[in-house]
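Mind looking over this structure? Questions follow.
The complex appears here minus one protein chain, its other protein chains still in place.
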Amino acid sequence: MTTEKGSASAADEPMVVDDFVALTYHDRLPPETVRFADGLIAGRIIGQRCPQCRRVYVGGKGFCAMCVVVMGPESEIDVADVGVVTGYTIITPVRYYGQTKTEPFVYASVLLDGASSVLGGQEITGIAIDAVREGLRVRAVWKPPEARNYEGHSTRGWGSLAGGIVGFEWTGEPDVPREQYKEFAV
Amino acid sequence: MTEQHDDRHVVTTTLEFPYRRSLGPVIGGFARALAEERIVGVRTQAGDVLVPPTEHDPRTGESVRDGFVDVGPAGEVQSWTWVSEPTERHPIRRPFAFALIRLDGADTALVHAVDAEAIEVMRTGLRVVPMWRAERTGRITDIECFVPAGLEG
Partner (left out) sequence: MPADDIAIVGWGQTPSVASTDLTEPQLCLAAVNDALAMANIDRHAIGFTCSGSCDYLSGGPFVFISNLEAAGAWPPISESHVEMDGAWALYEAWVRIQHGDIDFALVYGSGKSSPSDPALLFPQQLDPYYLEPLGLDPASLMGMQARALLDSGTATERDFAAVAARSRRAGAANPKAQTLPNGAGESDLDIDALLAAPYVRAPLRAHDLAPAADGAAAVVLATPAKARELTDHPVFIRGIDHRLEPHQPGVRDLADSPSTRLAAQKAGLGANGGGVGVAELYATSSAQELILRAALGLGPDVSVNPSGGALCSDPVMATGLVRIIEAAQRVADGTTRRAVAHAVNGQVLQHNLVCVLEGER
């Protein structure tokens, strides 16, 4: 490429620029998320039971996506803080912008007793990570009451337990037979 | 749906996106010229000078001709608006004008900020000149803003 007047420097080299975009959002939490978050702070895990299909969602989105019907406060029930690992992976962190982890960690799906939806992305403790397996019985590890807060809740996802629960630990009980959770296994 | 909530029901999140872009020959040429305190355009097959330059003639979709044409640096305001309360993303932190500026020798207009001190100074047809940053990196903001001709100090 030539110029009519003067010449651009090093014009044959591709010009590369860095750009950094930061976008800030202020989310007003939806009513069912507020009730779910308040439940965690009070040491309860609240599920929403569909009036039509009876599935129990933790946490609820305010509607059943299978039946497309609204679920309000009247649909809410407590579910247990113990459950079963239905699937997992072990993540070896690679370096990318925003990654804070440096050591391999477990990323597990947990089906709480009485629930019909799994909680994704849970950490499992009390057992070596190479011993984590499907069917493992686990119990919620609660934050001390004074440390519980609204962490992790947003309008763009549901079911974060981070405000009240740091993860799940192995109960030491025998594994749950796959027959009992296979509908939820990945 | 409009009830008031206390603040703990409002969650603030900042999403961050780091990008790296290769500018290509046309925008890259414009960017290199900015770093040298020059403004360049490209010529379409029909002979019009596009500033800011694009790879194609917006009217025909044809590739523009090879080579750059120096334009400006002064130009004329074609349209403008007065920003009485700048946002944190705007290039000027006090009231200013955004303007479509047709630089001398160009057939299209470039958007940039005009630091005119007061709305009364602004008018369509106003002659403006660029104020260059001392440190230039090949970005449109290498031009800090334009100012009315004669006020460039």
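Order of writing sets the chain letters: A and B. Residues in each chain are counted from 1.
Criterion: a contact is a pair of C-beta atoms (placed from the backbone, for glycine too) under 8 Å apart; a residue touches a chain by one contact, two chains touch by 3 or more.
What you see is a predicted model, and the numbers here were worked out from it, not measured in a lab.
Listed by residue number, the positions of chain A touching the unshown chain are 19, 21, 23-31, 61-63, 65-68, 70, 154-157.
On the side of chain B, the interface with the absent chain consists of residues 1-3, 5, 9, 13, 15, 19, 21, 23, 27, 31, 50-52, 54, 58-59, 78-85, 87-91, 98-100, 102, 108-113, 119, 124, 139-141, using the contact rule stated above.
Keep in mind that, in the parts below, only the chains that are shown with their structure count from here on.
The centroid of the Cα atoms in chain A and the matching centroid in chain B are 43 Å apart.
By the touch criterion stated above, chain A contacts chain B in their complex at residues 1-6, 8-11, 14-29, 34, 97-98, 150, 153-155.
Against chain A, the residues of chain B that register as touching in their complex are 5, 8-25, 28-29, 31-33, 35-36, 38, 40, 66-70, 137-139.
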